[in-house]
Structures are given as C-alpha cells and as structure tokens.
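One chain of protein is taken out of this complex; the other chains stay put.
Up next, chain A:
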Amino acid sequence: MTRIEAFPLRPLRNGAGLVALALLLTACAGGRSTPAPIEERDVDAEVRAPAKAESAGVQVYPLKNPAVAELTSQADRAEQSGNYDQAAILLERALRIQPRDPELLQHMAEVQVQKQDYAQALSFATRSFDIGPRVGEICARNWRTIGLAREQLGDNAGAREASGRADQCMVTKPQGL
C-alpha cells in the first residue's frame, strides 16, 4: 500500500469515506484486524505483497499527472470499500488521460481480478507489461496477475510459465531496452 502514501489524501466528506480512510490507515500501519474479503485477498496476497517483497531497493515511479493521481486515489478508496465497479470506472477515466501508463494499466488489471473478469485482467496486465519497464515490482505484479488469470481461465501451463516470468522480473534485465 505504499503507492497511496505518495498522494495526499483529500478531505473525505462522508462516513463511508472515513471508514475507507480508517481502513487505509490500518493497512498502512501494517495491522489489518479483520480478514479481507476473498476477492481482495487474491490481489493483495497473490499479486501486490509478493511483488513488493521481492523487489529490492527503491522503486521509482514517474511523477504522475495530478488529475490521474486524484482519480487513482479515489479508485483506491473505492477498492478499499469493496466497490470494484466504481474503482474500474475511475481507473477508466484516468486511462483516458494517460492511456499508456503501465502503473494505471496494472492497477486496472488488479481491479479486474477483483471483479473476477480474468480475461480483462489478463489483457490489462499484458498491456502493462508490453509498455512497462519489464523489470522490478511492476513486472512482478504483471506476471503474477497474468498467472492468476491464466489459472482461473484454465491455462495451467501458461500459469506456471507466468510464475517463472514473475521470478525473472527481479533478476534478469530484459533484452532490447
């Protein structure tokens, strides 16, 4: 959840927002008292956490457009409160502004996992990898999402391959950069 710290949280207006804020704070503090819903745990446990753990050193993201930052933090809040449809709408708006932002595309892929639309999760993660750095944390998240989606879509060989690719994100520098 470090991604969130980079963006100033805007004042929240309603109770639901406060709940989301509280959730966020506890998540950032590292202690989540209640178990997350299954769908959410998929992404956090199987994509984000391992990718974060594996990535050594500081991850540098390019400075985000403030409009995109505003939309992604709203999407984060929607996601935290389990409103994945709304998160997808907000991310789609952000993608209209920066259609080829690997971080945004991967974020959308993760929301698609939570919506259990694995075909779209696969598409967005693939696109993120195609135009992303193909190394480091985001690369690992790309391949973990691809693996998870392939598994859900019944492509077990593809899922195993993806798992191998996720490991490579941290060691090999891809060709042709």
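Assume a contact is a pair of C-beta atoms (placed from the backbone, for glycine too) under 8 Å apart; a residue touches a chain by one contact, two chains touch by 3 or more; residues count from 1.
Here is the rule we use: contacts and distances are computed from a predicted model.
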| item | value |
| --- | --- |
| Per UniProt record, name of the chain withheld from view ["Heme exporter protein C", "Fumarate hydratase subunit beta", "L-lactate dehydrogenase complex protein LldE" or "Penicillin-binding protein 1B"] | "Penicillin-binding protein 1B" |
| Candidates A:69, A:153 or A:170 - the one touching the absent chain | A:69 |
| Contact set of chain A toward the excluded chain (per top definition) | 65-67, 69-71, 86, 88-90, 92-93, 95-97, 99-100, 120, 123-124, 126-127, 129-131, 134, 174-176 |
